[in-house]
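Apart from one protein chain that is not included, each protein chain of the complex appears where it belongs.
Chain naming follows the written order as A, B and C, and within any one chain the residues start at number 1.
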Amino acid sequence: MAIHKFRPEVYHDVLGQFEPVLRVDDGDTVITSTVDNAGHDASDTHVAHGINPQTGPFYIEGANPGDMLAVHFDKMLPNRKIGRASVSIASNVVDPDYIAEMPEERVIYEWELDPEKGTATLINPDPELGRFVLNLSPMLGCFGVAPMRNQGIAATTASNHGGNMDYNGFGAGVTVYFPVFVQGALFFLGDGHAVQGDGEITGMGIESSFDVQFTVKVIKKRINCPRAESSDYIMAVGNARPLDQALQQATTEMIRWLKEDYKLGDHTIGVLLGQCVKYDIGNVYDPAYTVICKLNKKWLPK
Amino acid sequence: MAIHKFRPEVYHDVLGQFEPVLRVDDGDTVITSTVDNAGHDASDTHVAHGINPQTGPFYIEGANPGDMLAVHFDKMLPNRKIGRASVSIASNVVDPDYIAEMPEERVIYEWELDPEKGTATLINPDPELGRFVLNLSPMLGCFGVAPMRNQGIAATTASNHGGNMDYNGFGAGVTVYFPVFVQGALFFLGDGHAVQGDGEITGMGIESSFDVQFTVKVIKKRINCPRAESSDYIMAVGNARPLDQALQQATTEMIRWLKEDYKLGDHTIGVLLGQCVKYDIGNVYDPAYTVICKLNKKWLPK
Amino acid sequence: MAIHKFRPEVYHDVLGQFEPVLRVDDGDTVITSTVDNAGHDASDTHVAHGINPQTGPFYIEGANPGDMLAVHFDKMLPNRKIGRASVSIASNVVDPDYIAEMPEERVIYEWELDPEKGTATLINPDPELGRFVLNLSPMLGCFGVAPMRNQGIAATTASNHGGNMDYNGFGAGVTVYFPVFVQGALFFLGDGHAVQGDGEITGMGIESSFDVQFTVKVIKKRINCPRAESSDYIMAVGNARPLDQALQQATTEMIRWLKEDYKLGDHTIGVLLGQCVKYDIGNVYDPAYTVICKLNKKWLPK
Partner (left out) sequence: MAIHKFRPEVYHDVLGQFEPVLRVDDGDTVITSTVDNAGHDASDTHVAHGINPQTGPFYIEGANPGDMLAVHFDKMLPNRKIGRASVSIASNVVDPDYIAEMPEERVIYEWELDPEKGTATLINPDPELGRFVLNLSPMLGCFGVAPMRNQGIAATTASNHGGNMDYNGFGAGVTVYFPVFVQGALFFLGDGHAVQGDGEITGMGIESSFDVQFTVKVIKKRINCPRAESSDYIMAVGNARPLDQALQQATTEMIRWLKEDYKLGDHTIGVLLGQCVKYDIGNVYDPAYTVICKLNKKWLPK
């Protein structure tokens, strides 16, 4: 259960079978950092090319295809003062007939991040909102493992290996589970958001470089899509287009989870999901959209 | 500002231009009742045919095409002890390849409703959940006005006139706004659910007849889709298929709202929606799906 | 087997349970006319309000809910010289990010129709195409029966009762089959196009009033969606959104047809559809899209 402090020097804008930057044991903890969506680090210096450059991959000893990798996010915080967010709403979240009324130019606003106070504050006052202040709610937008079929998939999109899910529920205290497709799993992470609305509908949260601490665990279990667990919820994640298919994947993975792990019958599952299920929308901006199907753990039989 | 106690004797399974059952003034309050999704009343007697039979229509004096009708739900509660809910998850919310593993037979569970304690309790113990108890969270699944273009649209589906939206946020204390398409608006309501998970993925909440009290108001304003307001949120509603289009409609209506009523500029809207928007999924079961785009009122400039 | 010459005086922009304009017997033929999409007749006079005003409804004696109505189009031709078509491509058929580059203004071009020569000719020469000439390929865009559940559905959209399918394969010589939902079936027709590309992507074909001759037949068979038959093909029609669902409906209805009427087994159907199926796109413009699943009759076992 070692703790590794790892300072990245190389970044990848693709999740695939690259040379591991560090090998860690099952149960180990890693303290590292990520650059922002545009490759800028804690000093706001451009150090990585591409979109959502990833720290990693981390090779987890003992992780084999068919296993499940658990990644618990112990801590995550922006590690610099400047955050940037688009204020331009994406054309794919408004009616096609309304797009012509939307401004064409893409505009970025700057925010001052204060992790101690826990705030993000608009640097240039907005005419209506002034120096608008939001509470920090740090999350990672893109993280995951090397994909199936020896693919290398851009950090702009998502699939069953994780990737660019942009779900604002993936913050500190949450454990995310991935199917393992290659030896060592090869875990990547990046694209921290200090704050982000549902759907990431401007294509950005408040983007910043981050300090992140996470702990890995290998579990001998086969899953199909990412799953996650917070203090209150179990969650299944669907990454696909359109939203309908993302929701189908998430719901199906939740049903499998309840059947296989909790040994619940069809009717019991129907009671729980029919009356207690919640859906969250991760992103509706990236090439693959993300839907979370979640169930409060208080409803689960002990 | 009269208060009308209205006891329905006729029900419609289509929202359209039927003979009004009652004419009320702008500002009036109506106390009435609805039958359940299958046409059973407070005594569990079958009194109405079709699916989601509606009480109404109520003719609101002074409501003209191009106006907006505000319906505030003052109170709503199940008015009988028996509730019924399907435990069979719909085929359209799971992966097509997984459907063959789902049970085919549609199964209904009965619940005991206790409005005083505020609980719904499984009548026959589930093998895993026992006599499972949920808190009542009463909502109306289907309500709305006579549709545009002189149509008559079944109470099984939804469009910009409202209809079968099945959103679990539409309970007491909420005001819902509709575009008015015909003289008198012709407001209908029905399909009460004692409890319902997101998406209505078994095709039913815990269905019951209801007592409902609502107050109407005519506002001289043109809107495109239903809107709503709770103590905390403003909400815009998209009813369409697929989910993507429902979300596009809801987001577009929210942008219009912020522009026209709150006089916000594009960039201000981009800040608010980009970092603070929330999406809820009403239903993913009916012919038209429902997505809610909502914004906490605390973020709105005074 | 009477032949009725019927001159319409009233039109409906909704398909629903209106007073029949004519009662005909099973096997009868009707010779009538339709106005164009904007309600203009053979003399280009505005005689009907709404979009796609329909001639009818025709009450077919002996047609009962659960039956199938066959409508054979004996003849159809534009009955005036002037046709009109939009040249503005709809926003929902191009990439959301490309819409801002499309012209906003909706522009209509006029065409000279010559049924004897069988041509449509641009009246004002296009700078690139000059006096562009196309062969007439007359079709009806909107026709169908009174919908299920006592609904009244606008002639702008489509469902399992038919309606605004805008499929360029629905011309003379084709028989279209509808499920019957109400006594007398109540058949409507209108929205003739002299020419139309796949998908009706400008929202219009070359629109004209039409002379139409059709023959009806009642068949004691239950179907779920419209079906059709030409000299070469059997066709099943899906009307829904998104395109994927329209295709699913059409494919499912074709499978049912092959199973129930042709008594083919699953594997035989798999051979035929897997290697010989064709799909056509009716419209991708209207609220419900239309996909046709078709199979050449030469492949069918005798």
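Before moving on, here are some points about what is shown:
By our rule, contacts are C-beta pairs under 8 Å (C-beta built on N, C-alpha and C of every residue); 3 or more make two chains touch, one makes a residue touch a chain.
Bear in mind the structure is a predicted one, so any value in this text is a computation, not a measurement.
Across C:22, C:38 or C:89, the residue that sits in touch with the chain not pictured is C:89. Among the residues C:5, C:49, C:117 or C:278, only C:278 touches the chain that is left out of the figure. Remark: the omitted chain is touched by one listed residue; of C:47, C:82, C:148 or C:243 this is C:243. Interface residues of subunit C facing the missing partner chain: 85-89, 92-96, 98, 102-103, 107, 109, 122, 126-129, 132, 134, 195-199, 201-202, 204-206, 242-244, 247-249, 251-252, 255, 264-281, 284, 289, 301. Where subunit B meets the missing chain, the touching residues are 90-92, 96-97, 99-100, 102, 104, 242. For subunit A, the residues in touch with the chain missing from this view are 13-14, 16, 50, 148-154, 156, 240-242, 244-245.
Everything that follows uses one rule, which is that only the chains that are shown with their structure count from here on.
The centroid of the Cα atoms in subunit A and the matching centroid in subunit C are 47 Å apart. Touching of two or more other chains is recorded for residues 242, 244 of subunit B.
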